[in-house]
Every structure is written in C-alpha cells, then in structure tokens.
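Below is one structure. I have some questions about it.
With one protein chain held back, the other chains of the complex are shown just where they sit.
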Amino acid sequence: MNGLDQIFVGTGHWIAGLFPVYVQPLISAALEIAIMMAVFGGCFALTSVVERKLLGRMQNRYGPNRVGPFGLLQPLADGIKMLTKEDIVPFSADKTVHFLAPLALSVPIWLAFAVLPFGRNMSAIDLDAGILFFFAIGSASELAVFMAGWSSQNKYSLVGAMRAIAQMISYEVPLVLSTVPVLMLAGSLSLNEIVAAQGTYTLGGLARWNVFTPWGLAGLLLFLIAATAESNRSPFDLPEGESEIIAGFLTEYSGFKYALFFLSEYLGLFAITGLAVTLFLGGWHAPFRWLEWVPSWLWFAGKFCALIFLFVWIRATLPRLRLDQLLNFSWRFLVPLSLINILVAVAWYWSGSWKSPVALPVRWVLCAALVALPYHWLAQSLRGTLPPPRKYTYAE
Amino acid sequence: MLNEIAFLLCASLTLAGAVAAMMLRNLVHCALCAAGAFAGLAAIYLQLSAEFAGFAQFLVYVGAVAILIVFTILLTRGADIQTGRAGSSSSWIGLLVAGLVLACLVGSIMSSPGLVRLPAQTANAPVQKIGEQLMNQYIMPLETMGLLLTAALLGGVVIAMREPAKANPSAR
Amino acid sequence: MDGAGIIKGMIETARNFAGSYHDEARLTTVQYPEEKLAPVENARTIPFLVYDGAEALPGLRCTACMICEKECPPQCIYIVKDTVKKPDFVGKMQMQPKVFDIDISVCMSCGICVEVCPFDAIKMDQVFELSTGDRFGGLLLNKTQLAKPNDYFNKLHKTEAAEIDLRRVEEKQKAEAAAAAKAAAPAKPPMAPPPAP
Partner (left out) sequence: MATASPTELAASAPPSQIMEVAMGPQHPSTHGVFRMDVSLDGETVVKLKPVFGYLHRNHEKIAEKCSYLGSIPYTDRLDYICSLTNNWAYAMTVEKLAGLVPPERAEYIRVILSELTRLINHSALAGFLLQDMGALGTPLMYAFREREKILDLFESLTGARMMCNYMRFGGCRCDLPPGWIEQVRRLVSDFPKFLDEFEALLTGNEILQARTEGVGVLPAPLAVNAGVTGPMLRASGVNYDIRKVDQYGVYGRFQFRVPLGERGDVFDRYMIRILEMRESLKILEQALRDIPGGPIMDPKAKLRNLRPKAGEAYGRIEGPKGELGFYLISDGGPNPYRYRVRPPSLINLTVLEDMCLGQTIADVVVILGSIDIVLGEVDR
C-alpha cells in the first residue's frame, strides 16, 4: 500500500537526490510545478473534449468522434486551430490592457493549485493559512475580467464585464461563508489539517467526511452553487451569455488569447472542484476503512471527476438566470442560508456530547430541520408570494 | 542574498506602480497600476513571511478595493475624458508642501523609541495565535470596526436607494 | 419543495444520457459518410432526362416541346430545338433537342417540370452529392450529363416507373394494331365494306 501510494513522492525525492544539496529545494519546486502544469494542462485538454462528448450524449448525439479514436485528439485540433487563427485586436481597443487581460486572468489561477493536497503528503506547499491563500488568488480574476471587458471598447463586452464583476463579487461571499463551518470544526485554515480531520472512520467503517453531516451536505451544495457562479458556468454564465450579449467580455478576443481565457476558465473550475473535494469529500481519504489499500491520489482523482461530471450535467440541463435574479439569489438566498449553516454546525458540534444510543439520528433530524425550514422560507421570500398556479381555460 | 534581490524586486514593483498611478493620463490605467502597487505591497508582506497579512492584503486590496476604484472611475465617466497635462501650473507650491510633509514624517520616525536596531525576528505568527489574540486581546477594536463598516454599508445603500426614487418616481 | 423542478429536469437529462448507450431511439445520429440513410422512393433533388434503349442521345424521350422551360418557376432550363426529326417509341416522327441545359445552381428541385412533361421525358433524381469547385461551368449540366437510362429511373421510383412502362407498352401495341389495321385496309376496295351478315 505504501509503495504505490507514495510513488510520486518517492520518485520526486529520488530525482532531487541526484542533484547537489544546495540546489535541491529549487529542483523539487521546479519538479512540482512541471508536474502540476502537465497534469492540469492535460486535464484541461481532456475535459474540453469529454465535456462536449457528455453534452452530446445527453442530447442524443455522439459528440466529437472524428479526430483520433473516440475524438480524443480533438483538443490537439482545437489547439492548432487556436494557434493558427488570426489574433484580431479592434482598432479602438486599448492595446496594452487588451493584451494584458488574458495574462492577468490565467497566471494567478495556476498559483491556486499549489495549496491543494492531491494525495498523502502530496501538496506542494503546506501553508498555515491555505484557504485564505486560495481565496486571495480567486479574487484576482475580477480585475482581469474587467480589464478584458473595458479594453475591448465594445458595448457588448462592457455589459459582459459589468455583469461578470457583479456576479463574481456577490458569489464570493457565499463561497467563503460556506467554508467557514469546515474551518471551525477542523480547527485550522490549513488544507492538510482539514483533510486529516476527516481521516477517522466510524464503527461501521464509514469515513467521517464532512459531507456526511447535515451542515456538511448543506455546505457542499452551497459551495457548489457558488462555485458554478464563480467559474461562470451554466446557470450563471451571464458574462458570456451567448444568446444575449454575443460573447460578453470575450467578444473581441480571437486566436490564442481566446484560448487563454478558455484555459483559465477551466483551470478555475479545476481549482474550485479540488477545494470542494478537499473540504467536504474528505480529500484523498477512502470512503470505507477496508478500501484504504487503494492509492490516495486515485481517490482524489475519482471524486474530482465525479464533481466535473456534475458540473457538465448541470450545464446540459439548466437555462440561464437573469442578472437581477442572479444577484437576488445570492444576497437573499445563499448568504443567509450559509450564515444559518454556520449555526447548524455549532448546533451539531454542541450536541456532539450526547451519549444516548439514539443521539445520531436525533441530531441529524434536528440539524436537518434547522437547515430545511429557513431554506423553504428564504425560497418563499425570494419568489415573492407564490402566484396562483396557471389555469388554462379551453374554449370549445 | 536571494532575500535582498526579492525584496528589491517587490519594492521596485510597488514604487513603479504607485508612481505610474500618479503620472499616467488614462484614469483606468492609473487604477490598474494602483492595483499593481497593492500586489507589490502584498508581496513584501509575504517576503517577511507574514502570510496572514499578505494574503489578507491581496484579497482585500487587489480583490475588492481595486474594483471599487475602477467602478468609481467608470460611474463618474472619468474613463473617457482625457485629463490635461499631468502636472499643475504652480508646481513649486506642490513641491513645498511635499517637502513639509516629508520633513515631519521623517522627524517623527527618527525620534520614535521603537527604532532601536533590533535584528528583524521572523514574525511567524501562525493563524491560530492571530485568531486567539483577535478574539481575546483585541476584541474591542474588532467589534467597533465591524460596527463602523456596517454603518458605512447601510449609509451607502440608503444613498443609492434614494437616488432612483427621485429620478423617476412614477416609473418604478 | 423549490428545487423539485430543477431536479426533475436533471433526472430527464440523466435518463437521456443513460438511454443514449442502450436505447437506439435516444441516439439518432447517422454517421454520414460511413452510414447512409435508406433512399426514400419519392425523394427528389435535381431533374434528369430519361432515355430508352442502349445509347443515350438517340434514345432520349424528350421531344423539345419547351413546356418545361416555360413552366419552370426559376427558369433554369434552356432548350434549343434540333432541325432533324427522329422516330419515337411508337414510330411517329418527333422533334429532338439539340441543346438541353439545366443550371442546377438555380434549380430549386420543385419537380414542376416532371409534372407538366407530357412525354415522361424528365424525372427527378435522388443524387445530392453535387458540390463542385468549378462554380461557373460545373453546375450547368448539358444534355449528355443529364441523360440517364430508363432502368436507372425504374431503380429510383419503382411504382411510378412501372406504371409508365406499362402505359408505354400498351400504347406501342395499340399503335402497332392501328398500323397493322391501316396496312390491311387498302387491300380491300375503297368502297363501303359489304353489309354486315
């Protein structure tokens, strides 16, 4: 078990060992960066074609299957197409800011992977304030989106940029608030400690992941909703609402700059999914005690792919929200609900000391009610008084 | 050796951003350079391994304050009006005032007792300790700060709300 | 419950996703170059000229009566009559077209020329891979390119072709019977035939 699990860490140490001592930290850092860029760059290429195939299958068609076996060389074809496409910069655009925007968006996103624990002691840096680092990096993307939208000097891209900023700011609050219960009960901001807190197993062998607690489940749903909005994906893809404002802040970009935006959107999605797996789904821990022999990084990859499938599934089904509904949804539904979720976490922690055998189901029912009732009232207030159900008269 | 180079780099980035924020003609460029200066400042905090302060600075300033500045520029339509020459006509009065401010700043720093040449100890304050101190020792400033911010928030909302009501009372 | 509608929708897409792997009603794509849809008998794309017998040009049924040229809504047929006549399937001397062009870039495959043609000379083809790089001459098909044999026509539109062939055979027999009767009549004296017995 240990060999296969530590295979990457072992080879890393072995390669670093080949070099003189004083340059070893530099080499191992460079190695980690290279591996991370290779893995997540490849993951981006794979996801762009797998997403189109999954969307196709959900829409009764095949999805790309012409380039390479099962269409797996499609990202190569897309990449070459993006590189050979002419990079048109509009005449009235602000050249420097127009050029800097894709860089300002895609460079910080790579940093976010430094802090995620992909497997047992396989996280690049073990920061004491890991989550704060993650959200600091995440907040830099708003400025880059504004630069893209404003510098294109195009009405649609300006509208798109304004929408993007309003959406990202108002969805960062529930994103951060939904992680607060996890930090409270894990007692630390460092991601490794959070994963360690979810490491123990109950009597029945089931892992103590946060998602198996009422506040964990509610927190995961809130986190995923806010994450879809933060990475501009389907029900919240207003910034590039194709059917309304053509491509939003991406309208005036073509060629490789467009590919950079595309890359940074997917990397943002990977980073947020990695964080969701770490916080709520027990990072690289196995779900059951007797499954511990499977290597830890395989568990992380499995949960990661499951969440990516969920994002694609949502994208295939849901229409888009309007801007005012989007903001109402965040401020009048997600933020209060995530605050209540913190109270539920407190209630769960406080009732942890009950000794009676029937404590667990009672606590579950109590906390679940504590979340479900406000959910119903908030949804009620969000929708306003429920309009009478539509009745359609029939004339003979 | 590596440390000095890194510090010089961060400091030059911050200074360059600040000067550019002053000198550039296009207001949006100034705002973006200001954001660059904030990022440089965060880099310096990280360089001194004050992680919590560095990330908080980056999150708050580059994430929120820079966007605030940019919004204010756009909403007051400063973005498209090209301002005149950067310097003002009577520049020597400006120099005089700047000299005075510099003098009293330097004076107060030099005379303060705290400037004893101590070796710069590594402020490895883990988040845990910061959290405890915030909740125990500095609970009062934290609460008043929270109260102040909420009041500012409500004031902003009230001002924004009244304006559309006045503009077209019958439409909404 | 407020999320119920969205969840019901998600279940719907999930059913289609799973269905697309085992239920062929949920995966309707036909991989065009490899698989091809079965040809439909009534389908029509662009017209072609039918000829009987072996060689194309003398066997053309078309008698250059110019009706299709007049009736064609986008006016994409161009016919020039030939001076030499040729016998048709009944033996009667008929005109024939010297030039018969159809500009298939203008033709909107409406099939009116087929309906108005009294001689069943022009029928609708079912070939649709017609794209050519040559934009000017390539899409102007002349008489030889348009001519196709009658059994090709039978292969495409079976029922209609069968009726037409049947009718042509009857007419041929009726014409021969009439010709035979006419040949037999002058053998008797030209005055009225003897009173019926």
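So that you can tell them apart, the chains are marked A, B and C in the order they are listed, and the count of residues begins at 1 in each.
Definition applied: a contact is a pair of C-beta atoms (placed from the backbone, for glycine too) under 8 Å apart; a residue touches a chain by one contact, two chains touch by 3 or more.
Here the structure is a predicted model, which is why all the values come from computation and not from measurement.
Chemist: From the list C:108, C:130 or C:162, pick the residue that touches the absent chain.
Modeler: C:108
Chemist: Pick out which of A:13, A:66, A:95 or A:155 touches the chain that's been left out of the picture.
Modeler: Missing-chain contact among the listed residues: A:155.
Chemist: Out of A:305, A:323 or A:368, which residue would touch the omitted chain in the full complex?
Modeler: Residue touching the absent chain, from the options given: A:323.
Chemist: Going by the contact rule already stated, which one of A:196, A:211, A:246 or A:343 would touch the omitted chain in the full complex?
Modeler: Checking each option in A:196, A:211, A:246 or A:343, the one touching the absent chain turns out to be A:246.
Chemist: Could you please point out the subunit A residues that touch the chain left off the display?
Modeler: Spelled out for subunit A, the touching residues are 55, 58-61, 155-156, 159, 234-235, 237-238, 241-246, 315-325, 383, 387, 390-396.
Chemist: Could you please point out the subunit C residues that touch the chain left off the display?
Modeler: 2-6, 8-9, 11-13, 16, 28, 40-44, 67, 71-73, 108-112, 115-116, 124
One rule holds for everything that comes next: only the chains that are shown with their structure count from here on.
Chemist: Which of line, ring, star, complete and other names the graph you get from chains that touch?
Modeler: Here the contact pattern is a line, an open path with two ends.
Chemist: With chain centres taken as the means of their Cα atoms, state the distance from subunit B to subunit C in Å.
Modeler: Chain centres of subunit B and subunit C, defined by C-alpha means, are spaced 81 Å apart.
Chemist: Going by the contact rule already set, what residues in subunit B reach two or more other chains?
Modeler: Residues of subunit B touching two or more partner chains: there are none.
Chemist: For subunit A, give me the residues that contact two or more of the other chains.
Modeler: Not one residue of subunit A touches more than one other chain, so the list is empty.
Chemist: Looking at the complex, which residues from subunit A come into contact with subunit B?
Modeler: 94, 96-97, 127-129, 132-133, 135-136, 139-140, 142-143, 146-147, 150, 165, 169, 172, 188-189
Chemist: Within the complex, which stretch of subunit B touches subunit A?
Modeler: Answer in residue numbers: 26, 28-29, 32, 35, 42, 51-52, 55-56, 58-59, 62-64, 66-67, 70-71, 74, 79, 126-128.
Chemist: Within the complex, which stretch of subunit C touches subunit A?
Modeler: Listed in rising order, the residues of subunit C that touch subunit A are 1-2, 6, 9-10, 12-14, 16-17, 20-21, 26-29, 31.
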